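Every protein chain of the complex appears in place save one, which is left out.
Up next, chain A:
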Amino acid sequence: MPTSPDSVTHCPPEAGQARKRLAPSALNWLGVVPFFLFALLFLILPTATLMIGAFQDANGHFTLGNIAKLFDDSILSAYWISFEVSAASALGGSLIGLLLALAAIQGGLPAWIRPTLMTFSGVASNFAGIPLSFAFLSTLGRMGLVTVLLRNYADFDLYSTGFSILSFIGLTLTYLYFQIPLMVLIVTPAIDGLRAEWREACESLGGSSVAYWWHIALPILWPSILGSTLLLFANAFGAVATAYALTGSSLNIVPILLYAQIRGDVLHDQNLGYALALGMIVVTGLSNAGYIWLRSRAERGRE
């Protein structure tokens, strides 16, 4: 390992002045070497090698052909369905999550509601993946409780309407189960940042509660809301397990296509697989960058 001798020479002199009696200056940088080595080996290099592979042909020469093939109809449609599911669950999740958080924090409800909602949100936002898909199959599947109850007591056959838990709407409903609680958790600090004085000032100036929300609360909250929606979008876009266990391969979304590609090279083109992965990183990266930017705006606005 090239750690000890190299990092001594890389160590800038001013680092040594900062601490006087603690340790020799090389140790300063040595202390973070394990972390950076780990990040390099298990996070950065694996991702970088895919990104490079996306721009290479089978012989290792540079090409933009793989990126161009992403725009073929079959792959583009996978991205489009992924985009729709992620967008629908992100918009629905952020709207419902916002309303739930507002109700619990500012709705004048008993004090125990808020901690209960927070604890439950912590659990439900982590209750994703395969068990979640089982839960929704038992609820809205063909033999699910809600489906059976509706058929027996309301004489209504859910599946005659074209509904299926294995479809776009089913997947979106399932994703909402972890998206809504996640929204509650992220947006709560922003709602807590709304000061009571602002509402009082608005009321004492004769403003209605609609005016308060439209002119004061929403303009303050919107960067947080929009940013959280982007985070929820990225969260859904990268999810594999829930969709795979729920729909198998009947719904052609990007993570499932990529899963099948890794398992058995279904695209018959290794480098196109790398491009598929690159496309995912671009989408989730852009939405996360938007989230971070909007969050920093929201924090600046609060100070």
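The definition used in the following text is that a contact is a pair of C-beta atoms (placed from the backbone, for glycine too) under 8 Å apart; a residue touches a chain by one contact, two chains touch by 3 or more; residues count from 1.
Basically, contacts and distances are computed from a predicted model.
Asks: For the chain that's not shown, choose its UniProt protein name out of "Heme exporter protein B", "Ethanolamine ammonia-lyase large subunit", "Cytochrome c oxidase subunit 1" or "Thiamin ABC transporter, transmembrane component".
Replies: The missing chain's protein name, per its UniProt entry, is "Thiamin ABC transporter, transmembrane component".
Asks: Would you indicate which residue among A:Leu64, A:Ile113, A:Ala201 or A:Leu218 is in contact with the undisplayed chain?
Replies: A:Ile113
Asks: List every residue of chain A that touches the chain not included in the displayed model.
Replies: Considering the whole complex, chain A reaches the absent chain at 15, 18-19, 21-23, 28-29, 31-32, 34-35, 38-39, 41-50, 53, 96, 99-100, 102-104, 106-109, 113, 117, 119-120, 122-124, 126-127, 129-139, 143-146, 176-177, 180-181, 209, 234, 237-241, 244-245, 248, 255, 258-259, 262-263, 273-274, 277, 280-281, 284-285, 288.
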